[in-house]
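For this view, one protein chain was removed and the others were kept in their places.
The block that comes next holds subunit A.
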Amino acid sequence: MPMYKVKPVSPADIKIDVPSCMYKSPNVHGHGMNCGEHALQNGEVDPSLKALEERQDEVLRRLYELKATVDGFAKTVTTPDADLDASTPSPGPAESVFRGTADLDSLLGKDLGALRDIVINANPARPPLSLLVLHALLCQRYQVLSSVHVHSSVSAVPPPLLSCLGPRHIDSYARQRFQLGFTLIWKDVSELQMKFSTQSMCPIEGEANVARFLFRLLGAEPQDPAAATQMDCWIDKAVFQLSEGGSKDRAAVLRSLNAALGRSPWLLGQEFSLADIVCACFVLRASQTTSAPVNVQRWLKSCQNLGHFDCVYPLLQ
């Protein structure tokens, strides 16, 4: 039966701005509204979804751990004597391989309350790579204030050489907080030179000799005289034949290195030593890494894995 049609008081489709800060209760009249949407807005999560996410996270974490462990094992296998903590996922700085102790007072003279500064004058054309490695090792044992200067006899030095000792220490403004100073000066000298206490010590010349001095500060010299002699022998071979000799001499040294490294992981046997540092640096500087024999290449890779040689590689370009 037709009834009066009353005019609608308000239009049917007014857009009402619903405040979003209030809870939305489920619409009891309409269908087609997803219950899940409300649940999400109310902070509830579907428990099954939650469990799925948690399982995924767990699996991923275990995968990362396994990867790190495998990496660690790979390094340990190829690099004997490395004490890397295999379960840490991040490759932090390598722990010191040298466990000996050294008495700085007896080696360097009585501490007069001032920074004991070792000054090394080097030619930028022949950067002393082994000394950079030893510097890294010294920084692990002692608090070392390192600085790099350019002498007025040299007009310009490539930027990698200016940052070869690493970033400046935060406390470098307070010199007396450090036990040891390591000052590297790029200068126009014919032979590398080290000065420490000009009143009581004469300057030490030659990269190998300075390396021997710095190695003693680590307290890791081989106590056995035979081993010590063998170490000196390898260092001399590196200096005289590898660096200053002709191509025949270089080939001979590489062959003897290869032979020695076939018998043991490091040049002196089971222990990493100064001989390895110096020889590796000289081989790297002679840039014959690709043409080197198999054992030598494996040994170079082990050196690199130890982490001490990280400062050297940027300078090889």
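Keep this in mind: a contact is a pair of C-beta atoms (placed from the backbone, for glycine too) under 8 Å apart; a residue touches a chain by one contact, two chains touch by 3 or more; residues count from 1.
What we mean here is this: contacts and distances are computed from a predicted model.
Taken from the listed names "Mediator of RNA polymerase II transcription subunit 22", "Aspartate--tRNA ligase, cytoplasmic", "ATP synthase subunit b', chloroplastic" or "Ribosomal RNA-processing protein 40", the protein name that UniProt assigns to the chain not shown is "Aspartate--tRNA ligase, cytoplasmic". Taking the complete complex into account, A:Gln199 is the one of A:Ser48, A:Gln199 or A:Gln270 that touches the chain left out. Taking the complete complex into account, A:Ser153 is the one of A:Asn27, A:Gln56, A:Ser153 or A:Thr229 that touches the chain left out. One chain is missing from the display, and on subunit A it is touched by residues 112-115, 117, 119, 121, 147, 149-153, 173, 175-176, 183, 185, 187, 195, 197-200.
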